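Worksheet: one structure, shown below.
All protein chains but one are shown at their positions in the complex.
We just call them A, B and C in the order they show up, numbering each chain from 1.
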Amino acid sequence: MILQAPRYTQQSMVDPAGPKAAMVDHFWHFLIITASIVTAVVFITLLIALFKRRRPVEPQEPAVHRSLTRWVSASAAMTLVIIVVFLVLDFRLGRAIATVPAQTPLRVNVIGHQWWWEFQYPDTVPSNWISTANELHIPVGRPVLLNMSSPDVIHSFWVPNLSGKKDLIPGHATETWIEADSAGVYRGQCAEFCGLQHAKMALLVIADPPAKFNQWLTASRAPADEPGDSTAKAGKQVFLTAGCSVCHAIAGTNAGATVGPNLTHFGSRLSIAAASLPNNRGNLGGWVLDPQRIKPGAMMPPNGLEPDQLNAIIAYLEGLK
Amino acid sequence: MRRERIVADVSRLPNVVYGSRNLVSWGTTGFMIIEGFSLALCAVTYVYLRKNTIEWPPHGTQLPQLLMPTIALAVMVLSLPLAWWTKRRSERMELGATRIGLVLSSIVAVVVFGLRLGEFASLHTLWNSSAYGSIAWTILGFHATLILIDMYDTIGITLIMFLHPESKWFPEVADNAIYWMFTVLSWVPLYFLVYFGPRWI
Amino acid sequence: MSATLRAEPILEPALDVELDRVWRGRSGFIGWLCSTDHKSIAKRYIATALVFFLLAGLEAATMRAQLSRPENGVLGPDTYNQFFTMHGTTMMFLFAVPVMIGVGLYLTPLLVGTRNVAFPRANAMGYWVYLIGGILIYSGFFVNSGPDAGWFAYVPLSGPEFSPGKRVDIWAQMITFTEIAALIAAVVIITTAFKMRAPGMSLNRIPVMVWSSVVMSFMIIFAMPAVATASLFLAMDRLISTHFFNPAEGGDALLWQHLFWFFGHPEVYIMFLPGTGIISALLPSFTRRKVFGYPALVLSIIATGFIAFALWVHHMFATPLPQLGQSFFTAASALVAIPNGVQIFCWIATIWTGRPIFRTPLLFTIGSIIIFVIGGMTGVMIASIPFDLQVHDTYFIVAHFHYVILGGVVFPLFAGIYYWFPKVTGRMLSETAGKWNFWLMFIGVHTTFFPMHQLGMEGMPRRVYTYLEGTGWGDLNAVASLGALIIFSSVVVFLGNVVWSLRHGAIAGSNPWDSEGLEWATTSPPPSYNFANVPVVGGRAPLWESGDELPVMTGLARDRQQVLVTTALDAEPDSRHDHPGHTIWPFIVAVTIGIFFITLIFTPWGMPIGTVLGFAAYARYIWPKKNHDPSIVELPRSVPQSEVPR
Partner (left out) sequence: MRPGIATRALTVMLAVATLATAGCKREERRFREVPPAADATTNVVMSTLQPGPSVVSVATEHPYDKDAFAIAQGQRLYVQMNCAGCHGLAGGGSIGPPLMDAKWIYGSDPANIFSTIVEGRPNGMPSWKGKLSNDQVWQLVAYIRDMSAQHRKDVRTSRTDDMAAIPDDQNRNRQTPRPSTNAPSSTKP
């Protein structure tokens, strides 16, 4: 079946939703216009040279040679001028993009694992630390400083609508900042080849107005609420015994493994499997039963669950709002 | 087809020439440049890895011993005049003297290779212990292969000059001597890098 | 080869028979293995490289089939990773550089007017080492052990922990093979161009094609060692657990990127420069005038050669290197457009004042200029760090380098093939098939790669085996896949043209295009000794300037393979040098090198076995033959000082 990706703004660097992407977008317009003019001039000259009437002049004549030399040196000089202009604009833009704005940024740790993203919201109070996966909630209008690292291979964090990419290299702590001007859901994808499921290592950046963001933040700090009805309770039991707790953690239960993503507020997420499937019962069931059919090579093994166990687990996970 | 107008006759030109006039020396020079550049890249990697870590050599690794390597370097440097002498003799096509020079050069080459094999122990680290150990062993091993190839070349040319002497092999003897000088001179900076790097940089 | 297919009578049949007996060597398969004639080795380089070009083309077609629809089922992730890595590795290491080496090896002796390259045996060994490298990686690929970490194999992924098995080891050893072959060919081309030119061919009369091959060779000499040390470090990290790239033990993942791209960017210019040389060599024949701005062209080639070594960090703009350092590389990357621009302006000036003849080589030349200019534009754009941070490792970059390589390497190569095919085989390629081949490829290139610019800007990263339905990349990818079919059909037309013309093509005389190069002074195909007598060169277009009487020098020995060695600057005759002739030993030494490196992948015992085998074969390779040259008699014990030649 064709898997529907979750709803988000069409990824494109020429449809910026953040200051950094906007600056590059303006620079891109300068680039595309100059390049088109220069290409057009060169092509027109080439075509005229090919199809113009031939004057029977001897091409080796010094006069012809001198005029050609003048034309060629003029065009070389023109190329140099264009390149110098390009360099000046580029250096100014480069400095503007690199400097983090004065406003105190929100700090988020980004950890790239093999084929999913982990976002940690650090806090002075250790118990307030949040670890979530594949969906980065950020407040609109406020810069977010990302401290990025990778425990396994090189990944690259890139959300085209917001900013340029930055590599996560093992052994190097890298830093970049992003900011969203307007609320919305922006999709990004790992841009450095990182193995079997590099193609489906996507992420969503959910930009909310500050009030809504703070509301999400406090909700995320709370541990998972107890399951309501009986199937959800049975689901919790299955979760703890059927091996899910060997890799996943849910704050508030004694499942605390950090091998796989943290599922504390799984129910409130828009997508599952590194933002490659919308989060609904059907996809969740298919994913839990046999992840290898959707993402062959992913680290999550197929789980032989009985139908009632599967329904219980889905009810429990969807209930973790 | 065009007619051809003969303008000169080249059959009187010499057949045995030396230095940059000789085709084969261009080949040896080419490979000297390639090997020299590869050694330079290893040296750059050494400095890069050094700049990348705080403790060099890593905590707990003993500094490399200096006695054996210095002896090996001394023997190599002392063999330079011998190589120069052999080169001069081969350029003068003195068969007897060249043969003596070649035999001595072969012996020196074997001794130097033996000393080099002993030198690995004085690094006081293993290749798989840390990046420091890896790059030190690689520089030593890379240069050791150069010495091995040059030793083999010297012994080969010595055998040819004894069993199959011809005038066209004299330039090869000269090239071999130059190649030995290159191998020795390329080791001098690397020696200081590998044995004094941990102490100074 | 239908060898005796010569339209014109030979000037001196007796001399031809005598020389041919010495230079031709045995026929048959063994003779083929023993040949050290630069023409047969160059033809093998080009033919093998084109076979790899077809294989890589099939891989590209399969990849495009997989990417034509979202969530397609043609290739799974593991096979797709092998396919795109093999496509990149084959095109870069097994096709582009070797084919340009083959063109260089074939033409340099003919263009500079000598009988063979400088080190014929080493040259033959170089080809065999390259062939063994190609067979090694493709046998691995056929048994599911093709490399799967990208043609650049960034370290932690290609390192011992994340690439189990022998896939990346086979890739790393293949690099050692192709690098040895390229280094040997580079030393051969430089020595031939500087020491064996025809008398009178001073530095300012060397054809531009030879200049481009020489600068390519210098770049090979300074670029290949970087990838050699990098692949040596990677192989040692994987096999004997050294820690060059292990951040926990002092290594660094960026060390691999620095070493690889220090080679990587010069590599693409190694391929590109002979392309410009081919265009500058064939333009005079199709515009009926000498190429305009010879000094400008040569200086641009040399300038590109130098600047290419100062660009490599533009592949690493997204890594945590300091911003100021990266801006230096922005400036260098943008400035490299100046020499390339000058070359294109000189070509357009040549066409402007010439009388263009629209034959297939000229069509491919125009196509290459158009495609290369578009590629150059996007090249300057991605020199800027902020813009590159948006489009690095996306399909915008895939579009850029395909435009630059198709425009700078593949189209000029096809132009060169259509131009020199008559000289190599004695038969013309058909013009109608040529035009079909050109137009299909021209349209195919634009249909395939122009949409990729948009895909890249819409966020589609490189090396993805599939993409989701909702990303909106589906239709542009479908157009690209359609374009790939058009390119595929154009290559099929080319193959048909070559196979048909080998048998039934029109007989080409010694100078079918009436061009000015010295290579057209020989018959087609040239005799095994190229020039019976050493030609003398008076200017930059020898055949046009010397009227109908070619000045020559006689006196080279007729009973053995002897060549004239001239001085490097003004090419005055200096000495005579004897080549050892055809021998099987280069093949055997190459096989021992192959055994040495292939067994090293699987067991450290490869080291002793390989060394002993290699040295034994090399001894036999070097040992003087029994029938040593009569003219150099055994030396008396001591030769009086005076007679010793200086």
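Here is the rule we use: a residue touches a chain if its C-beta (ideal position, glycine included) is under 8 Å from a C-beta of that chain, and two chains touch if they have at least 3 such contacts.
Please read these numbers as outputs of a predicted model, since none were measured by experiment.
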**OP:** Using the contact definition given at the top, list the shown chains touched by the missing chain.
**Re:** A, B, C
Original post:
In the complete assembly, which of C:167, C:195, C:314 or C:427 touches the absent chain?
Top reply: C:167
Subject >> Sole residue of C:64, C:243 or C:463 that reaches the chain not shown, by the stated touch rule >> reply: C:243
Original post:
Taking the entire complex into account, which one of C:70, C:120, C:156 or C:264 touches the absent chain?
Top reply: C:156
Original post:
Of the residues in subunit A, which ones touch the absent chain?
Top reply: 152, 170, 196, 241-243, 246-247, 259, 290, 292-293, 296-297, 299, 301-304
Subject >> Residue numbers in subunit C that touch the chain omitted from display >> reply: 1, 29, 32, 43-44, 47-48, 51, 78, 135, 138-140, 142-145, 156, 159-162, 164-167, 237-241, 243, 246-249, 499, 502, 601-603
**OP:** Quickly run down the residues of subunit B that touch the omitted chain.
**Re:** 128-130
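As a convention for this text, only the chains that are shown with their structure count from here on.
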Original post:
In graph terms, nodes being chains and edges touches, is this line, ring, star, complete or other?
Top reply: line
**OP:** Select the chain at the greatest separation from subunit A, using centres from the mean of Cα atoms.
**Re:** B
Original post:
Taking each chain's centre as its mean C-alpha position, how far apart are subunit A and subunit C in Å?
Top reply: 38
Subject >> subunit B-subunit C separation of Cα centroids, rounded to whole Å >> reply: 30
Original post:
What is the distance, in whole Å, between the centres of subunit A and subunit B, each centre taken as the mean of its C-alpha atoms?
Top reply: 52
**OP:** Specify, in ascending order, the residues of subunit C that touch 2 or more different other chains.
**Re:** 251-252
Original post:
Of all the residues in subunit B, which ones touch at least 2 other chains?
Top reply: none
Original post:
Given the complex with subunit A, which residues does subunit C contribute to the contact?
Top reply: 70-71, 76-78, 81, 149-150, 154-157, 161-162, 247-248, 251-254, 289-290, 292-293, 296, 318-320, 323, 327, 330-331, 334-335, 337-338, 341-342, 344-346, 348-349, 351-356, 366, 369-370, 373-374, 377-378, 380-381, 383-394, 457-459, 461-472
Original post:
Which part of subunit A faces subunit C closely enough to touch in the complex?
Top reply: 2-8, 10-14, 21, 23-24, 27-28, 31, 35, 38-39, 42-43, 45-46, 48-50, 52, 54, 57, 59-60, 64-65, 68-69, 71-72, 75-76, 79-80, 83, 86-87, 90-91, 93-95, 97-98, 114, 150, 152-154, 156, 158, 160, 163-167, 169-175, 187-200, 202, 276, 296-297
Subject >> subunit C-touching residues of subunit B, taken from the complex the two chains share >> reply: 1-17, 20-24, 26-27, 30-31, 33-34, 37-38, 41-42, 45, 48-49, 52-53, 58, 92-96, 127-135, 137-138, 148, 152, 156, 160, 164-169
